[in-house]
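Note that one protein chain is taken out, while the other chains of the complex remain in position.
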Amino acid sequence: MNLKTYTDKLEQLDFSNMHLKDFLLTWEHSPEELEAVFTLADALRDMRENNISPRIFDSGLAVSNFRDNSTRTRFSFASACNMLGLTVQDLDEGKSQIAHGETVRETANMISFMADVIGIRDDMYIGKGNSYMREVADSVQQGFDAGILEQRPTLVNLQCDIDHPTQSMADLLHIIHEFGGIENLKGKKVAMTWAYSPSYGKPLSVPQGVVGLFTRMGMDVVLAHPEGYEIMSEVEQVALKNAEQTGGSFTKTHSMAEAFQDADIVYPKSWAPYSAMEKRTELYSAGDQAGIDQLELELLAQNAQHKDWECTEEMMQLTKDGQALYLHCLPADISGVSCQQGEVVASVFDRYRDPLYKEASYKPYIIAAMIFLARIKDPVATLNRLAEQANQRFRE
Amino acid sequence: MNLKTYTDKLEQLDFSNMHLKDFLLTWEHSPEELEAVFTLADALRDMRENNISPRIFDSGLAVSNFRDNSTRTRFSFASACNMLGLTVQDLDEGKSQIAHGETVRETANMISFMADVIGIRDDMYIGKGNSYMREVADSVQQGFDAGILEQRPTLVNLQCDIDHPTQSMADLLHIIHEFGGIENLKGKKVAMTWAYSPSYGKPLSVPQGVVGLFTRMGMDVVLAHPEGYEIMSEVEQVALKNAEQTGGSFTKTHSMAEAFQDADIVYPKSWAPYSAMEKRTELYSAGDQAGIDQLELELLAQNAQHKDWECTEEMMQLTKDGQALYLHCLPADISGVSCQQGEVVASVFDRYRDPLYKEASYKPYIIAAMIFLARIKDPVATLNRLAEQANQRFRE
Partner (left out) sequence: MNLKTYTDKLEQLDFSNMHLKDFLLTWEHSPEELEAVFTLADALRDMRENNISPRIFDSGLAVSNFRDNSTRTRFSFASACNMLGLTVQDLDEGKSQIAHGETVRETANMISFMADVIGIRDDMYIGKGNSYMREVADSVQQGFDAGILEQRPTLVNLQCDIDHPTQSMADLLHIIHEFGGIENLKGKKVAMTWAYSPSYGKPLSVPQGVVGLFTRMGMDVVLAHPEGYEIMSEVEQVALKNAEQTGGSFTKTHSMAEAFQDADIVYPKSWAPYSAMEKRTELYSAGDQAGIDQLELELLAQNAQHKDWECTEEMMQLTKDGQALYLHCLPADISGVSCQQGEVVASVFDRYRDPLYKEASYKPYIIAAMIFLARIKDPVATLNRLAEQANQRFRE
């Protein structure tokens, strides 16, 4: 293995602003910063595959705060932290006193005395997740400034109501590998489309993350969904602005077929309507469980009107040479497998199973790269030292 | 401390097939492979007692998947992994999306991106546990072959419906120490007997594991139980075949006293009838909770007919010089202590308490040895390097 390819590339990129900074939204980071994450993720993977330990912490805690269930993101975060030498300490709200009215500020400080990283997943309520993260970020900044915390932990957004940066970055790194380099993405057509699911209330952060990131690459991103399934307009504005800057495009349609037509990449995936999610947040704030139940019924009925939004073999035939790269954040609703009818037919899913798993496999490296770039002042120098020492990850 | 005794013995054994292989059933492994596990377990214990760190991983995950409650096995697995440098990441199904219909294949891959080891305990339903493990094994093999996983994690069976290899191997290592060497076990009489318990549905994997393993050592193994408490006939066949090959014997009786007569070792322990466990699995599959409740009542009544199957002082007097080694996997149902009447009287249990705890103390080393032999290509060379470097486990 030769790390030089990666360090050469990193030396050409300016990512100095990432040191000690959070990673909350991809569009808050420059193209060179994003490319640094991809490059370092590849370097870390290469090191691990060659049994060179990428460990940069002798000790240290990574606090995880998952506000809903998660296997994949939990394991990805645990893997990334473990690889770098950090121990994950779960802030499990069921076990903690947070439920008893503690302020965010106090808890944020109390869990951060030894924390190098805080990973938060909070995607349930529109308008809540990202602002909660910023509240935590402000709290630990205050704690650090006041001399309470000896280090200011870095926040990593593991999914919020607005963006899902570790997902969209893993998706994109997969595409980079499939298309042979980030320089080959310009002009590629991406269909980010809604798809039918018998379940209710899937987060908007995946489509939002995709349109907010892929438009950075000069790609032609089409967002397709039935009427009523709009995403946050702020994110649409971000996508439009991105497209303008990179020479790509961001368009919308209410036809899945139109989006699939000649697409290089398709990402058919269910999500809930933004307005419904807003209403749900209000009902939740008001403690109106009956209202939430009623809303769920309405949304399921609304979904059921769009069962034709399914990624079928016919749909796939519309794509570029019938061979578009099929993406999904997993788990998918597979017709006849995980549900009666869902987002994708089994034959399409099965054909792309290995690439889909590979897509998911980038997430731990993306997270590790984000942490590395935030915590280490001179990542290239540190990477070179790791390569020189070449400590084995396991004793052969 | 001198590791040479262990490395000398290891050099005489052929265990090359264990590299990158799972440990699911003891009878899938050769006698030399089993002896390699015992030898390495002793070596690791000796190293630790002499403050030499047996750490072979600088980082890495060990996934634990416990499908029912467990303190002992959980701590044994955690201890083994910690000793070798692996971090345990629980796949807690309550916290994960597994409950929502994900396939085993997908989950197995999603949790394995950084996993060196997967430890599974799934002993609740006859016909399910071991086949689940093999499904996971196949899944990660496919993932590795497809280039998704950079390593193919090793599975360790922490108890299934058929075998409980880490338990029976710890039991046997205890016997080896008590009898002064593996070469002294030939011809020793072992009474693996059922015993009364006021609780219901204890797993069959302990008696099955014992008869399937101890018959490998040329021992005379007697399986005793009341009529109706049969174990899996496949395992009985394994035991018969083992006995034939090693010059030992495997016999059955419906008399506890007959089994205890002149026994060198007794292992009185409750278990549920195999046929009842089969019925329970069917009821469970059919979601028939009322049927399960009814079955429980029947089984408790059936158990209550055999309260005389108790390890009393009188029973112990029947054994070789009245001094047989008493074994139990713990926790035992102790008459007058943990229940009104149970598997063993308090005076017998108390007399063997220290040896019983010692028996249990081998389990972490057995698990660590299994992992070491599966993950390290040349264990003797690695062991020698660890001894040369002699890193302290803790700074004196």
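First chain written, first letter: the chains are A and B, and each begins at residue 1.
Rule of thumb we're sticking to: a contact is a pair of C-beta atoms (placed from the backbone, for glycine too) under 8 Å apart; a residue touches a chain by one contact, two chains touch by 3 or more.
Given the structure is predicted, the values throughout are model-derived calculations rather than measurements.
The omitted chain makes contact with just one of the residues B:30, B:53 or B:246: B:53. The chain that is not drawn here is touched, among residues A:30, A:89 or A:341, by A:89. Screening A:18, A:61 or A:133 for touch with the missing chain picks out A:61. Although one chain is not drawn, the whole complex shows that of A:202, A:306 or A:375 it is A:375 that touches it. Mapped onto chain A, contacts with the missing chain fall at residues 56-61, 63, 85, 87, 89, 91, 95-98, 100-103, 106-107, 109-111, 113-114, 116, 143, 146-150, 375-378, 382, 385-386. Although one chain is not displayed, its contacts with chain B can still be listed: residues 45, 48-49, 53, 55, 69-72, 74-76, 78-79, 82-85, 87, 330-331, 337-339, 354, 357-358, 360-361, 363-364, 391-396.
Operating definition for what follows: only the chains that are shown with their structure count from here on.
Chain B has its Cα centroid 41 Å from the Cα centroid of chain A.
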